[in-house]
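I'd like to ask you about the structure that follows.
Missing here is one protein chain; the remaining ones are kept as they sit in the complex.
Moving on to chain A:
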Amino acid sequence: MNLAIDCQGLVKRFGSYTAVRGVSFQLPAGAIMGFVGPNGAGKTTLIRMLCGVLVPTEGKATVLGYNVLTQSEEIKQRIGYMSQKFSLYDDLTVKENLDFYAGVYSLHGKTAQEQKARVIERIGLTERTTQLVSALSGGWKQRVALACALLHSPQLLILDEPTAGVDPVSRRIFLDLIHQLAKEGITILVSTHYMDEAATCDYLGFVFYGRLIAFGSPDEMREKEAKDSLDDLFIYYVENEALDDPRNQAFKKGGRG
């Protein structure tokens, strides 16, 4: 099987704090995988290691066949990334943002023009290209960010809570886009808090306190623990883990969650 992501025993420590404690999973190419888990569980740290931005303290991982430790340049050129915080230049127009990212991904001349035209058409930004990003609504901003992440035709799209703080209609449009992209053969890794989003993924990973405590397809996972919905499953996992974990005496009293 062709693997988009293959990670084994990834660990990341920041000083004495361990953000990710040994995560292993394999994601086949062309699939959509969702990361779910409470805030501060280590999802973002994990994602940033897979992007080649953070160096893992221990363990190894390959993304699209490239080693995250030694080949981060190759990885960066082949993945698209969008973060939870909206991070485009809002004093620039949509087109200027696209121009910048096209350049940053070494696209130039005719290729750059074609790729820009393609994503503008694909994401439906034709009417908006001359607008300043600061004048756009949250949903539109996210679509522009997605357009920027797709310019270089990435094989893997990594989305870190892409729909946080976006209205339901925009969220739906955004999700449909993601699914269409997956049908076109792009592998997608998305972290989310929304269970309806998670339910549509091919694979789900529950991340809790730096560990991947469950991995599988949504249906498999639900059946395994005999839960009706993903919400129940999620809460079940968190509570179960919380009881096991000595650090979480405070959790039961309404501490960190």
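Heads up, the rule we're going with is that a contact is a pair of C-beta atoms (placed from the backbone, for glycine too) under 8 Å apart; a residue touches a chain by one contact, two chains touch by 3 or more; residues count from 1.
The rule we apply is simple: contacts and distances are computed from a predicted model.
S.K.: Choose one: "NAD(P)/FAD-dependent oxidoreductase", "Acyl-CoA dehydrogenase", "Small integral membrane protein" or "Transport permease protein". The correct choice is the protein name in UniProt for the chain not shown.
M.R.: "Transport permease protein"
S.K.: Among A:C51, A:L136, A:V166 or A:A198, which one touches the chain that has been omitted from the display?
M.R.: Result: among the candidates, A:C51 touches the missing chain.
S.K.: Would you indicate which residue among A:V104, A:A117, A:A135 or A:I235 is in contact with the undisplayed chain?
M.R.: A:V104
S.K.: Which residue among A:Q8, A:N39, A:S87 or A:S137 touches the omitted chain?
M.R.: A:S87
S.K.: Contacts of chain A with the missing chain: which residues?
M.R.: On the side of chain A, residues 48, 51-53, 55, 73, 76-77, 79, 81-83, 85-92, 96, 99-108, 145, 148 touch the unshown chain.
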